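Up next, chain A:
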Amino acid sequence: MVFEMIAFLALSVIILGSSLMVMLSRDIVHSALFLAGAFAGVAALFILLEAEFLAAIQLMVYAGAVVVLMLFAIMLTRREKEGSP
Partner candidate 1 sequence: MIGPLTVLLLLPLLGAVAAYLVGRVNLRAAKLLTILVCFLTFLQSVAVYMDYRVRPKAWFPAEDFLWVKDLGISYTLGVDGISLPLVMLTTLLMTVAVISSYEYIHFREREYYPLLLILQMGVTGVFMALDLFLFYVFWELVLIPMFFLIGIWGGPRREYSAVKFFIYTHIGSLAMLLGILAIYLKSIPTGVTTFNMLTLAKVIATRPEIFYPGLQQLIFVAVFLGFAFKMPSVPFHTWLPDAHVEAPTPASMILAGLLLKMGGYGVIRIGAMMLPEALKALAYALAVFGVLSIIYGAFVCLAQVDIKRLIAYSSISHMGFVVLGIASLNILGINGAVFQMVSHGLISPLLFLMSGLLLEKAGSREIPMLGGMTKRFPVVGWVMIFASLASLGLPGLSGFIAELLVFLGAYQAYPLLTMGTAVVIVITAAYYIWMLQRAFFGPLNPRLEKYHEHVHWSESLSMAILIIFIVALGVYPVPLLDLISTTSADVVRLLGGA
Partner candidate 2 sequence: MLEYAWLIPLFPLVAFAVILLFGHRFKEQCGYVAIAFLTLSLVVSLLTVVDVLGGRTGGSPGISWINAEGFRFGTMIDQLSALMLFAVSLVGFLIFIYSLGYMHGDEGIQRYFAEISLFIASMLGLVISNNLLFTFICWELVGLCSYLLIGFWYSKPSAASAAKKAFLVTRVGDMAFLLGIFVLYAYFGTLDYNELFERAPEFAKVGSGILGMSVLTLASLLLFGGAVGKSAQFPLHVWLPDAMEGPTTVSALIHAATMVKAGVFLVARTYPLFTPASFLVVAYIGGITALIAALMALVMVDIKRVVAYSTISSLGYMTLALGVGGYAAGLFYLLTHSFFKALLFLAAGSAIHGVHSMDIREMGGLLKKMPITGYTALVGAWALSGLPPLSGFWSKDEILVAVSARDPVLFAMAMVTAFLTATFIFRWFFTIFTGEESERSAHAHESPATMTAPLVVLAIGAAFLGFLKFFGFEEWIVRALPEEPMAIGGDHAMVMQLSILIAALGIATAYIIYNRKAVSSELFVRNLRPLHTFIVNKYYMDHLYIALAERVVAGFSYLMERFDMLVVDGIVNGVGRLFIKVSEVVRRVQTGLVQDYASAVLLGASILLIILKLKEVLA
Partner candidate 3 sequence: MIPLVYYLELSVLVFGIGLYGVLTTRNGIKVLMGIELMLNAANINFVAFSRYLADASGQVFATFIITLAAAEAAVGLALFLAIYRARGTVDVGELQSMRW
């Protein structure tokens, strides 16, 4: 119970923190990385909720595919001189 509570709180902090950082960081590459973090946190939360399969999909699809897709997109739309497009 206590462990669960601690785990939940820790994950919450991770998820909320990285979510906030997604929106607040100036460099969009950082945003993408924080997004991966947030997704990973959610995946952990799913494990906490006894949805292991979903957690796996979440990790593969989100943290794996979507974030990589986004990084590619960022790379392709990035202008040379500016820090972020």
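Just so we're on the same page, a residue touches a chain if its C-beta (ideal position, glycine included) is under 8 Å from a C-beta of that chain, and two chains touch if they have at least 3 such contacts; residues count from 1.
Selection rule: all candidates are chains of the complex that A comes from, given by their letters.
Worth saying up front: this structure is predicted, and the values here are computed from it rather than measured.
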Touching chain, any copy counted, for chain A within the complex - options 1, 2 or 3: 3
Taking the touch rule as given, give the residues of chain A at its contact with candidate 3 in the complex, in rising order. 1, 4-5, 8, 12, 15-16, 19-20, 22-23, 28, 31-32, 35, 38-39, 42, 45-46, 49-51, 53-54, 57-58, 61-62, 65-66, 69-70, 72-74, 76-77, 84-85
